[in-house]
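Have a look at the structure below, then the notes.
With one protein chain held back, the other chains of the complex are shown just where they sit.
Showing chain A:
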Amino acid sequence: MTIQFKQETFRDDFTFSNSPEAIRRFPFPFDKDEYMYAVNIEQHMPGPVKSPFEFPIDIDEHYVSEMRDRALVLKEDPLRCQSLPHMITAEWDLLELLMESMAKNYPEHFTLTRDGDRWHWINRPLGIDQAFTFGDVSTLPQPPMEYVTRQCQGDFALLDQRLDNLWMDAGMITTQADWSLDFDIGMNFMEWHAPVPLAHDMGIFERALKFLLNLQQGRPVRRLNWTMTVNPRLDTSPENYHKWGADRTTVTPENVGDKVHLRVELQALWRLPRSNAIVFSIRAYMIKMNELVTIPKWGRRLHRVLRDLKPELADYKGLTRYRADTVAYLAKHDDGAPTSPGFFPDPE
């Protein structure tokens, strides 16, 4: 199936929007009418056809524009992409994982041919045709992680495993929800999670870490995380807080539907074969409130989740200033009817 890539922006005039098909396949993160942190890890198995879980790496209509936005971020701030020297093998592992998956599942758009360590990569949407030697950095225009993640949607962190912990020793992070690679690089799992409220006392990080230390090759896992963003801005980094922080004060009852976005991160984790590192992918999906309420179940449910969300979580996620306006908007789309269990829209 050929994807029609959209031309749109995630800054300045913010022309981003979702097609009706993109709305229907949105990874809505709530399977019931309330939300609290949990160790919500499941196997990253192929999901329903056309859903974002159909393939290990999801490419969608926003691909070309997202890659353009990433290039802009990197031009202004090269430190969004960093890698410690011992992560080079993990970088090659990541390049293999992404190229293999994209070429296998989107053959109209990407082609990979391998002859021993001589590889040939074709990326049609971005007009790239590159022959290179796997394992030889000098044959690519950028180091392998940077090269491949400039061509793949989602942020990526590479975690080295040692001393029974995971260490954030490399990453390409340009579409983050208010955290910084430059700040977190070299930290371990417990250290970079320190700012998260409540979850530590619930024992969530301890269990999640023990689970991940045993993550096996060939058995990837995933989880969903969510927050909200005012304006469809991918780069909500602490580095650029001065550019977007004030957006939160611009929400009014009149513009909620267009300005406020639910932002869902599909996070997947793979054990990498040659390096024994783990890759953590953070693929952000955004949907406007007026797009979301076209699915009646989602409108009802998000209203209830947001209305009843614990204040600690609302504060941490930065929703406090515009939560009331958003809840009021969603209330108009909640008739109080019961919602069916599970994430997916009800059949029409």
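Operating definition for what follows: a residue touches a chain if its C-beta (ideal position, glycine included) is under 8 Å from a C-beta of that chain, and two chains touch if they have at least 3 such contacts; residues count from 1.
Simple rule for what comes next: contacts and distances are computed from a predicted model.
Undergrad: One chain of this complex is missing from the view, so tell me which of "ABC transporter ATP-binding protein", "Tyrosine-protein phosphatase", "Ferredoxin--NADP(+) reductase" or "Phospholipid/cholesterol/gamma-HCH transport system permease protein" is its UniProt name.
TA: Answer from the UniProt record of the missing subunit chain: "Ferredoxin--NADP(+) reductase".
Undergrad: Of the residues A:R124, A:R219 or A:K332, which one touches the chain left out of the display?
TA: The missing chain is touched by A:R219.
Undergrad: Write the list of chain A residues that the hidden chain touches.
TA: Touching the missing chain: residues 38-43, 84, 86-87, 89, 116, 160-163, 169, 203, 206-208, 210-211, 214, 216-219, 221, 273-276.
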